[in-house]
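For this view, one protein chain was removed and the others were kept in their places.
Per-chain residue numbering starts at 1, and chain names A, B and C are given in the order in which the chains are listed.
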Amino acid sequence: MSTTFTSGLAERLTGKNKGDGGRKPTYPMVMLIIAGGLILLSALRALTGANDLTSSGQFSSALAAAVPIGLAGLGGLWAERAGVVNIGLEGMMMLGAFSAGWMGWQHGPWLAAVAGIVGGALGGLIHAIATVTFGVDHIISGVAMNILALGVTQYFAKLWFGAEGSAAQQAGGNDKQSPVMDNMPDFSIPGLSGWLQSVEKHHWFLVSDVAGVLRGLVTDVSWLTIVAALLFAGTFFVLWRSAFGLRLRSCGESPVAAESLGVNVYTYKYAAVVVSGAMAGLGGAFLAIGTHMYSDGQTGGRGYIGLATMISGNWRPGGVAMSAGLFGFMDSLQLRSGGPTVHALLLLIAVLLVGFAAWRFKGGKTKPAIGAAVVAALLFVWFALTKTVPLEFVDATPYVVTLLVLSLFAQRLRMPKANGKPYRKGQGK
Amino acid sequence: MANHDIHLTVRRGTVHALCGENGAGKSTLMKILYGMQKPDEGTITLDGEQVALHSPADAIARGIGMVHQHFMLADNLTVLENVVLGAEKLHGIGNGARAKIKEISDAYGLGVRPDVLVEDLGVADRQRVEILKVLYRGARTLILDEPTAVLVPQEVSALFDNLRELKAEGLTVIFISHKLGEVLSVADDITVIRRGTTVGTAVPSETTPKQLAELMVGEELPSPETRESTVTDTPMLTVEGLHLSATDSDGVVRTVLDGIEFTIHKGEVLGLAGVEGNGQAELVEAIMGMRDPDSGTVTLDGAEITHAPTRKRREGGIGYIPEDRHRHGLLLEAPLWENRILGHVTEKPNSKGMFLDNKAARADTERIVREFDVRTPGIEVTAASLSGGNQQKLIVGREMSHLPKLLIAAHPTRGVDVGAQAQIWDQIREARREGLAVLLISADLDELIGLSDTLRVMFRGRLVADADPATITPEELGSAMTGAATGHLEHEESENGEGGDNK
Amino acid sequence: MKKFDKNKLILAVAAPVLAIVAAIAITSIIIAATGKDPFHAYQVMVDFGSKSDSQVWIINKATPYYLSALAVAIGFRMNLFNIGVDGQYRIAAFFAAVVGGALTLPGIIQIPIIIIVAMAVGALWAGIAGLLKTTRNVNEVISTIMLNAIGASVIGYFLQDGRLAKKEGNLIHTPYLPDSAHFFEIPTTPKPIYGFVVIAAVAGLAYWFLLGRTRFGFDLRTVGRSESAAQASGVSVKRMVITSMVLSGAVAGLVGMPTLLGVSYNYGTDFPTGIGFTGIAIALLGRNHPIGMALGALLWGFLERTGTQLEFEGYAQEIVGVIQGVIVLCVVIAYEIVRRYGLKTQQRKVGEELAAQARKSDKAEAAA
Partner (left out) sequence: FTLTACGESSTESSSGGKGKGLGLAFDVGGRDDHSFNESAARGADKAEKELGVKNKMMTAKNSETEAEREQRLNSLAEAGYNPVVGVGFNYQKSVEKVAKDHPDTTFAVVDSVAQGKNVESITFGEHEGSYLAGVAAALKSKSHKVGFIGGVNNALIQKFQAGFEQGVKDTDPKAQITSQYLYPNNDKGFNDPAAAKDKAKGMLDSGIDVIYTAAGLSGNGSVEAIAGQKDAWAIGVDSDQYQQPGLEKYKDHILTSVVKNVDVAVFDLVKSVKDGKPITGPKTYLLKDGGVSLATSGGFIDDIKDKIEAAKKKVVSGEVKVKTQP
């Protein structure tokens, strides 16, 4: 999958909500774009023989990789929709992962998820106190939050998991990791999964690809993934279809106006940031539950990436889901199949860039068109002359992709208007 | 203290006007009535019942609604969302609410479309949304804080028609303004506030504007009128064929300035009239070098500066009193002396070569504070702690200290009290006598007419009309501002300047 | 006038003191809650920290921290959040090590070349973020975070046997710098202080002078205080963004130098990471003030030096991380409280003074 494709899609999905239509995506349009993407991917697979591109395993692990990032992004969305920038997501994820590890080995994965939510929410609460009550700059508070969370989790991990002779240590815990917990149950849609597998095996153009993708999404799916999906849908309904959500968003758009209409802005900001922490915490818990334990450094910067998905997802749940999906896809692609498969993607990106160049050229923007065409040509050359991509470059793809998406589309993104701005009660003009 | 010893009684079913000069405490009083600020002492009685208003929610629950001086709208939300916000319980946030909005809008002829984004609306439309917001909540008492400040006269009379209709329905309207003609034309009762306290009441039918003004100010009103002409033949600023387009957030390119041509001579004040948002701000920014025009030329004192950077222009002798002093004129958290350096860091006495000369800058700030009567205990306090008027005086002092050839003054006396206003006018007049050219932009048409040597009207990015300030009336100017009249505006003697003139 | 200055001083000291008191209180509660005596822990730390070799160690440790904080602070002063100092100093140190390892020149030439390469590479890497911000409107927080990760990959690619590095046992590193490139040391007992501390001090001084005493510094601070006012005053905000990003990156380039020129003499897989993030904490702690940041860096060094010693007394050294986190959080909150309190008192004073003036003139009028 590529930059231009998904972000274009995200763009459409998340475009400005212009009343009666305008750029609001229609259902058939979304389906059309998804179908187009699939056809491209299948063509690429058929052409390069990189079968893993659309295998069920690939999509299944992409989904698992996307969930924690997506949850962090969703957490960011909650906070920023209420006007509070949350760069402390990483720290809140750490707290979530830690709490989940602590609860999980004693009481199982479900309670671990709950503990993760609580742990993250506590982090959110601290961030809310600092930013909302005390009016500390949001980014500064977030950075402080990350430093604090790191210190606290490491300290308590040593105390609670690694103490000599403790029950936790006996059960396999140590300074850096919790004892293991049970599996989170998962499910497959019976019948469907097996049937899809048989179709997938044949590597028929498009048909097998669709089967692979579908199978990846319906086989061995953790229940927690379902919860995450529900949270995405729920977020949309709560924020865009309920009075609570309207009030919350109004705090991010114009807190002074909200205040003048009797909305207690502080309350909504608090609620949003705490929910934000809870989501990030659940993301952390998902990591811990997935590997059956908390371990030091587990979050690995996913909180920051979550922030990036929120931005490239244009502060909309659909957009966050799409860009988290892209990240998950790239991440699992490089982990599962390494260089050669990513190598195949060069071709796809080159083709899409040519399309982009043509589009810009038609729109009369020669400069970006030429730029894209040159990059496309370079990619073709690179593709033709090599057989694989160095692991280091593969490693960096998600980050490069984010930078690309942002630099191509940042101008079109629309963040909540009062996001990151200080707000004090009764001090509006 | 913003308010003390306030006594205000409003009769049900009337329009009650509250007037007072800038900073008199009108807004503060209304914020108290609306529960946004807490009074230290005193009581509020509503329909014979003593009430305590702790938050706007309390006020709303008691049928008080307020349209603020600065609009309280979220640009990125739709009209519907803005209206139902905080009142979701009444009719939900969906179709019920939409129907109700249409109903109210039709009943009072407000013409509000519920699904438009607020950012796409003009000022008058926004104000109608604000009024609808209040009515939607079933308010029986409406507070309108300076609703006419941003409207052209024609829009004002439409608004007044709306207000009369509301009154006929039995609603109570409290209406704030310091435009006395307006007040006399629409109000049933008038209360005057000065320095945070009520100084008297008046009955419109028995009061002249002059009496009211003196009650308000406590002294003769100063006049912005320019007596003798000092206009010379030497062009100072020449703008030719200026065209500017801007890309909005949707990537749509719009023309904001089109074919702008004018010349300001030494010793001339050119007044630019126009409803806000018609390109005046962009024109100023183009002349200041903050925006780069697509075509056309700007010439300052014989030197072409069309694409020169802002700093070059400032060094070349342009002084700038910005429209929004907090955004463009000051560093609020910096001490006064650093604010004195702002915009003139490359000039004496602020720097020597590449290095700052903090000592000299401090000394010169002391001088400005003294000569321009900036009321401050010292130059180390932050700009934020000064009142708006004193901030403005500091800015004027700073810009005048560098002996500009051209002064761009955008709303130079907005939000400034009468004393300071007179002082600023004097400064401009005096410098003009010494050959200063001034581009004056003001929403206060009296100021504009009184101070200018030449008048131009801007509408939708073009200069559509010109007029002679000696004869023109605010109404005539207003009709050009709405695009109803173009070309050279001639004063028609037959018309009587009803309601627009306060002298 | 004098009154204000005195108040200002009190207010300036109030915040860190408030924060440290709060931090000690919170940490004590945490330690006590785990059944240990917090005061004994502090005593151990103070005792050990006051030893001469500890002092040398702390200074050496604080030097890169200080440089990192300076780099971060340049951004902060103009409201740019350069989260990317970490990536910048690493990629800078790497290429400086490569260049330094390839040349053999007299020290007087070799050392400046290495330092200049480091500053240039750091500036370049940071400049990307600046450029993306000004031309493509990409938020620098996100872009620098991404660039950190990309920088790590770039280093990873070149830091391999046969590319720009070579193997020594299980370590992989760039070729050793020649002896001529070793930076001087200040001979103290029992261990020397790395000479780069002098450069750090000079950098601090230059930072103070540049920002506080030059036109450029004024412009930079203006942008930090109000972008719109800066623009109207004639500062090219875009150019300023790029310039300060580049400047910040150049200083970030220095961060790795004490290690490269004084300790490791090569860039290897064991080159220290994370100093950029520490720099953020210290810049916050020191409030972007050159002396405040120096104290902050020393405090960090002190905590890290003495934290290890706690292990011998039955405490967990990880408590240091908690202390650091709590201090930073308390400091940012305390600064905000004090700032707001200061502004309020000042406003009140101005109001009072004006009211007094008004009363006087009213009286005069009445008398007349």
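Here, contacts are C-beta pairs under 8 Å (C-beta built on N, C-alpha and C of every residue); 3 or more make two chains touch, one makes a residue touch a chain.
Just so it is clear, the structure is predicted and the values come from calculations on it, not from any experiment.
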Displayed partners of the chain not shown (whole complex): A, C
Hidden-chain contact residue, picked from the options A:90, A:137 or A:392: A:392
Candidates C:28, C:214, C:228 or C:317 - the one touching the absent chain: C:317
Sole contact to the chain not displayed, among C:156, C:195 or C:351: C:156
Full-complex contact with the absent chain, from A:172, A:185 or A:234: A:172
Missing-chain contacts mapped onto subunit C: 48, 50-57, 60-61, 152-153, 155-157, 159-161, 167, 169-172, 186-190, 193, 259, 263-264, 269-270, 272-274, 304-305, 308-309, 311-312, 317-318, 321
Contacts of subunit A with the absent chain, listed as residue ranges: 52, 55, 57-58, 61, 64-65, 154, 162, 169, 171-177, 179-180, 287, 290-293, 295-298, 300, 332, 335-338, 390-392, 395
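In this section, only the chains that are shown with their structure count from here on.
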Contact pairs, highest-scoring chain pair: A-C
Most widely separated chain from subunit C, with each centre as the mean of CA atoms: B
Distance from subunit B to subunit A - Cα centre to Cα centre, in angstrom: 45
Whole-Å gap between the CA centroids of subunit A and subunit C: 31
Sites on subunit A at which at least two other chains make contact: 411
Touching two or more other chains - residue numbers and ranges from subunit C: none
Subunit B contact footprint on subunit A (complex, rising order): 16-20, 241-243, 246-247, 249-250, 253-254, 256-264, 411-412, 414, 416-417, 426, 428-429
Subunit A residues within the subunit C interface of the complex: 87, 126, 130, 134-137, 139-141, 143-145, 147-152, 154-155, 157-159, 175, 301, 304, 307-308, 311, 390, 392-393, 395-396, 399-400, 402-403, 406-408, 410-411
Subunit C residues touching subunit A - in the complex, by the definition given at the top: 30, 34, 81, 83, 132, 136-139, 141-143, 145-147, 149-150, 152-154, 156-157, 277, 280-281, 284, 316, 318-326, 328-329, 331-333, 335-337, 340
